[in-house]
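One protein chain is absent from this view; the other protein chains keep their places.
Order of writing sets the chain letters: A and B. Residues in each chain are counted from 1.
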Amino acid sequence: MTTAPSIVSAAAALPLATQLIHLFAALLLLLSFAMLAQRRVVNLVNLFAAQGATLVACAVVVAYSSHQSDLYQSAALTFVLKVLVLPYVLHKLIGRLQAEWDTETLVNIPTMQIIGILLVIFAFVLAQPISQFAGAATRSTLGIAIAVVFLAFLMMIVRRKAIAQVVGFLAMENGLLFAAISATHGMPMVVELGIGLDVLVGVFILGIFFFQIREQFDSLDLQHMETLKED
Amino acid sequence: MNAAGIFTQLFAVATSVMLAPLFSGWVAQCRAWLSNRTAPPIWLPYSRLRKLFHKDAVIARDATPLFRAVPYLLFGVMVAAAAIIPSLSTDLPFAAVADTIALVGLFALARVFIALAGMDIGTAFGSMGSRREMLVGFLAEPALLMVLFTSSLISGSTLLPTIAAALQSSALAIHASLAFAGVAFVMVLLAENARIPVDNPTTHLELTMIHEAMVLEYSARHLALVEWASSLKLFNYACIGFALFLPWGMAGRADGVLWLLPALPPLLLKLAVAGFAIALIETLSAKLRIFRAPEFLATAFLLAVLGLLVHLMLEH
Partner (left out) sequence: MELIALLAIPLLGAALLALVGHRAAAPHLNLAASAATFLAACVLTAEVIAHGPLQVLSGAFFIDPFNVFLVALTAFIGMTTAWFSRPYMRIEQEHGRLNAARLRLYHSMYQLFMFTMLLALTTNNMGILWVAMEAATLTTVLLVSLYRTKASLEAAWKYFILCGVGIALALFGTVLLYFAAERVLGAEGMHALLWTQLDGVKGQLEPGIIGIAFVFLLVGYGTKVGLAPLHSWLPDAHAEGPTPVSAVLSGLLLNVALYAVMRCKVLVEGSVHAAWPGQMLMGFGLLSALVGAFLLWRQKDAKRMFAYSSIEHMGIVTFAFGMGGPVANFAALLHMTGHALTKSAIFFTTGHASQKAGTQRMDAIQGLREQSPALGWGLMLGALAIVGMPPFGVFASEFLILTTAMQQQPWATPILLLALGVAFGAIFLRVQGMVFGSSTLRRLPHQPNMAPVFVHLALVLLLGLWIPAFLVSWWHLAAGMLGG
């Protein structure tokens, strides 16, 4: 019952940069859960942009603390792509599709969030053996990165709207990028450029798809897409 | 247990009991300001209590002795809770007998008895209110426990004064886990104290009320005690919040009795800010349908668990 046990100072002893990285990592996780529970498609895109911005902030802090100039470029790339271009394109698409007020009936948000928590625990367990080899500042964030990937996965599984599935796909990519930042301080620039290009082109293609799907099915609801069965 | 400790303990409890109606009055006043109404005087709860104490109690013919006993029990439980929650000082000798888990148990005890009293007369409203209260309580309790566990893990103790002292003495650090826990705690506070968006403390609309439905049958001194206990509960929750998330400005174990006085202004300041914040949340948010309340509390639980997980993952 003595005051101020030494455990308290453990967190305080970490440098400010690490604390900031932890804070951003926690924020990323929170945003993932928020996306899981968000009903309106437009808000989903905004949450995605916020997730991108958090990722950029995290990358900048990591770059600053580890003196890696490559990571600044990567952060700039992420900023342009994930915070500016993709949300803009998605908003444009939603506007063109007149889907601003589209909502989705989500069944049983509490259950989904419990599943989400289980996924987070699983991700943490999975990350444990890997993260012991990582650098000090980003060691513990790998679990969160995997959790973000899993949660995006879950979102893609439970969502029925085409746009929501695509946002889930992009959120998964965010998680992977965060994994790359936290495990290895980012991938080589060539690879990151390639990934970015793929994602951008992918979103454009899917954007075209939205129109075709709506033209053919009169809806962006993927429930209509169940004619091809395994038989 | 020395004389100074006992004095501190008594002084803290007395302060809580006396300040609690003032805090409720302050929240009501802020709400009135924020919704552009003329604010009631801040002393209104006191005069209301005095008025109620002077009235003659009317009790339903079918009431059992339990119905009469519950207001005293409620009030007693809340006073006991106030004794183990640090408000002015972290040196509370009485707190050694009950940790945060016992505290949650105390709140649960109060809830069980008020729910029993609500059903005692056998009116429709009372039963409905009790049922809803139990629903909310059963969802809010795990979330509250998770919040308390997170801070216990950080400070290495389940005694609230020790947690507060530990957090107070540590250097300023960003605890991501505490941020999660803080948000979850605010949500639990709103739900447990019959606030919007879960309940509305001022409503008497039968479809929506929870807390008011249970106490409809009380009058006079019984009602006064129930209301006083409710405001004390809110005050207690606020003090738990301060102990966990804003532990600065409290007197410590080594400080003398005189340090209680300089600890008063920070407490009042924190109360003022917290009251305004509660009023602001209540004004800005809409009341949820009762069926959405589980969703709200599940989110609180989720945040609390996330806080715990983030602590285990990041801050270990």
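Convention: a contact is a pair of C-beta atoms (placed from the backbone, for glycine too) under 8 Å apart; a residue touches a chain by one contact, two chains touch by 3 or more.
No experiment lies behind these values; they were computed from the predicted model shown.
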Can you pull out the displayed chains that the omitted chain is in contact with?
A
Residue, one of A:77, A:93, A:147 or A:179, that touches the chain absent here:
A:179
Which residue among A:16, A:76 or A:191 touches the omitted chain?
A:191
Contacts of chain A with the absent chain, listed as residue ranges:
126, 129-130, 133-134, 146, 149, 153, 156, 162, 165, 169, 172-173, 176, 179-180, 183-185, 187-191, 194-195, 197-198, 201-202, 205-206, 209, 212-213, 216-217, 222, 225-228, 230-231
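Here, only the chains that are shown with their structure count from here on.
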Compute the distance, rounded to whole Å, between the mean C-alpha positions of chain A and chain B.
37
So in the complex, which bits of chain A are touching chain B?
1, 3-5, 7-12, 14, 19-20, 22-23, 25-27, 29-30, 33, 37, 109-110, 113-114, 116-117, 120-121, 124, 140-141, 143-144
Where on chain B is chain A touching in the complex?
90, 96, 154-157, 159, 162, 165-167, 169-177, 179-180, 252-253, 294-295, 298-299, 302-303, 305-306, 309-310, 312-316
